[in-house]
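Only a single protein chain was left out; the remaining protein chains are all shown in position.
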Amino acid sequence: MLAEDLHRMAAHERAQQLQYDHHIIVCSGTACRSANSEAVRQALEQQVQERSQIGVCTVTNGGCRGLCAAGPMVSVEPAGLLYQGVTPADAGAIVDSLGSAPVPHILCDTSAAFFSKQRALVLEFAGNLDPDRIESYLANGGYDTLLKAVTEMTPTQIRDEIVRSGLRGRGGAGYSTGLKWNTVAKAQSAEKYVICNGDEGDPGAFMNRSEMEDYPFRILEGMTIAAYAVGAQQGYIYVRAEYPLAVSRLKGAIRQSEKLGLLGNGIFGTSFNFNVDIRLGAGAFVCGEETALIASVEGKRGNPRPRPPYPAEHGLWGHPTLINNVETFANIVPIIRNGSEWFAGIGTAKSKGTKVFALSGRIQNTGLVEIPMGMTLREIIYDIGGGIPGGRHFKAVQTGGPSGGCITAQHLDLPMDYEALMQVGTFMGSGGMIVMDDSSCMVDVARYFMEFCMTESCGKCIPCRVGTAQMFDLLDKITRGEATLDDLALLEELADMVRNTSLCGLGQGAPNPVRSTLRYFRDEYLSHIVDKVCPAGVCKMQHREEVLP
Amino acid sequence: MTRKKLATVWLDGCSGCHMSFLDMDERLLALADSIELVYSPLVDFKQFPERVDLTLVEGAVSSEDDLKKIRHIRQHTRVLISLGDCAVTANVPSMRNPFGVKAILDAVYQQPDLLNAQVPSEGVPSLLPVARPVHMVVPVDVYVPGCPPSADQIYFVVSELLAERQPDLRRMLRFG
Amino acid sequence: MQKLLVPAPSDDKRWRMVTATMRRHGYRRDALIEALHSAQEAFGYLDSQSLQYVARSLNLPLSQVYGVATFYSFFTLKPPGEHTCVICLGTACYIKGAGEIIASIQDHFDLKPGQTTPDDRASLLTARCLGTCGLAPSGVFDGEVVGNLTPENVAERLEEWLDHAG
Partner (left out) sequence: MTNRVLTLQINGQEVSGREDETILEVAREHDIHIPTLCQLEGLSSIGACRLCLVEVANVPKLLTACITPIQEGMEVHTESERLNHYRRLVIEMLFSEGNHICSVCVSNGHCELQNMAQLLGVDHVHLPYRNPQRRVDASHDRFIFDPNRCILCTRCVRVCDEVEGAHTWDLKARGIQSQVMTDLNQPWGDSTSCTSCGKCVHLCPTGALFEKGKSVAEMSKRREFLPYLTIMRGKHR
């Protein structure tokens, strides 16, 4: 495909779309699907037919609107209406209302803070693209950026743009994306690889799932630009097998892109070749760690190895390998399209751009939100998230998953950026935000995360293998009301040791939930240990006359 | 000079550590000037005294009786010494731990070829779910691993403690 | 050197799927996980015949194949029941009571995570996060994601499966 073909296809699709007066878009993300959005779409199609609106109105699949708990979501364009909790029985009313007053009982207020306070960069088009059709992507400027990159820019220029944009890895650690690209570009090797890390294993995080489901082409385009910028010929997308919809969307996207020559040899008539393959994860959280992920792509047990050497120099099959998170790749197109200055204008001094968070737990609006870096936690939870339901009180929010920590009410005005989170003892992580209220026991939460780390530990290094099991036993003992203050001291000793001596990020981060809850909720630990009482009433304490040591 | 009160205790062990204690031979006589043996399986005192300066404990804590004893002893002892691997690691008595008490008792007392197979329940203290090292039950001041520790090592530990010094023999001793 | 292809263990048509996956990857050793995914998709689980076939075809040591198959929790070496119920134990689901759901299944159906009912009708599994936290607590019933679970509606579904047994 050449530039003319791209533009012709896009124009054709736009013209097609203009034939219709109304577009009804049904969210086809995993959450809405499980709320029966497929049946809603079929009902809408049927109603369009029955009411002789064919040719006037079209019904298509779309992406996530963010408000996952209120699904299925249906939008109507160009009226800009959004419906929530739609059932097949509403289909007739929706079709009847086209061009006149909206259906009131399912109408969603898009002027609410949930929508107005967000800033969509990664989640651009707010779900209006049909993730199954490359034409839909092309009609909205898709692959224009790749065209610009490979025909008007040198690899160095692209990397400079990424460096200047200040983009940092969205997988959690926040390393400069541009510097990482430079390292891979400078490494001498005939073979280089680009890997998209879609092994979103944090329990409570689903940003990457949604990004892969809704924007498969955007991710491919970002990867392809990255490959061009670092000199790679082959890419892999490593996706969890637990995300079947994301896998099938990505497979479809690869197939369609290959068919149009947007992947393969001689992209846009240049000498640049790039192919992408999908590798399925198989249920191992540790594979989110770069070196373990590489082992897994090579078909091996997902054991990490000590770094250095870093994958950027010595990665897949020993070759320089660029590994970025799904969301990092999703940011590439807007940066190259709009320029690094534009991107650097969003966010805080050291954290640029936006971040997608998955809000869940004890919060009114569970779902996916994208905010500019630097927004306060209070705005996220109370304005966007709609606060805590059931008249309960906010207690803490866990970020960074099992390697992260909690943020408490005293830090509600903390601006969300990499450094600020680090200061209060947690970290950005991939963007899971689990809200807890006064019905949650923090010791129980710490125990939950330790159990997770224990079962997800690969077992290679001793501190993580044995330490997580020992710490889990101690936390379990505390939640049973059988622990002593000596056990608490031992827990703290192990937390320090495991953090400082484990081989990879999983082990080094495993004690974080314990350390963080001990820092802010030590009194809860003490009441379990000394008074044998769980303040939140979650833990079932064994009241025994004499507890054996 | 008042002699220090010394006790030795035998929990779940083979008495090998006590044999090693006796192997101090003539050095026992030298020690006798500065210690008074107030309680021991080697002598005939029935009651653990109110105040003991040094208590050497052999054996793991395996039964209800062991547990009661060691708690009492800890309360009445200034310096408690875990003597030998059974006291320090639970050693051989701990080999039953993975299997649970019932499985062990059944394996020993409920074999099909035994006449009147039955688990003894009278006159014997019941077993704890697992055999534990002494320090998992009460605080321990000095550890002397070894199976058994040698007479030299025991002599060194006791004489250092008599001189009110913390014996540092950690790198000289090993398990087993 | 052209490696001789290993014949499939039987003429069961499901082997074709496994063979096709390995062929697509040129019988390269790094196709191991993909091949295991295919075998599990075809047969529902990985038995020693599947493991041996994959090992021989890809020229991999048996112990390496077994090591990989048991490292990843997605793979199972036991045949699952006719129906499977996966309860998500992700953080959001846990905070919203997934633990109680598991406990109630255990109480009512005597079924623990990883187990199958004695009549092989239903298996209970857990997942580490389905990524549907917005619907927490959620689960997967025979491949269909279901949200807002309660001990009651889960029991209802399980009873439906088990009732049809006879």
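To keep things simple, chains are lettered A, B and C as they appear, and every chain counts its residues starting from 1.
The working rule: a contact is a pair of C-beta atoms (placed from the backbone, for glycine too) under 8 Å apart; a residue touches a chain by one contact, two chains touch by 3 or more.
Please read these numbers as outputs of a predicted model, since none were measured by experiment.
Considering the whole complex, the hidden chain is in touch with A, B, C. Residue A:Glu456 is the one among A:Glu45, A:Asp130, A:Glu370 or A:Glu456 that touches the chain missing from this view. Only one residue from A:Gln49, A:Thr87 or A:Asn500 touches the chain missing from this view: A:Asn500. Checked against the full complex, the one of A:Val56, A:Leu260 or A:Ala469 touching the unshown chain is A:Ala469.
Touching the chain that is not shown, out of B:Val79, B:Ile104, B:Met136 or B:Ala151: B:Met136 (per the contact rule at the top).
Across the interface with the omitted chain, chain B contributes residues 82, 85, 88-92, 94-95, 97-99, 130, 133, 135-136, 140, 143-145, 147, 170-171, 173-176. Not every partner is drawn; the one left out touches chain C at residues 48, 51-52, 61-67, 70-71.
Listed for chain A, the residues touching the missing chain in the whole complex are 284, 301, 305-306, 308, 454-463, 465-470, 473, 490, 493-494, 497, 500-503.
The rule is simple: only the chains that are shown with their structure count from here on.
Averaged C-alpha coordinates put the centre of chain B at 52 Å from the centre of chain C. Chain A and chain C have Cα centroids lying 24 Å from one another. Residues 30-31, 33-35, 68-69, 71, 200-206, 209-210, 240-243, 279-285, 296-302, 358, 360-362, 366-368, 398, 401, 432, 434, 436, 440, 445, 448-449, 452, 455-456, 458 of chain A are the ones touching chain C in the complex.
Interface residues of chain C, counted against chain A in their complex, comprise 29-34, 36-37, 64, 67-68, 71-75, 89-96, 127-136, 138, 144-147.
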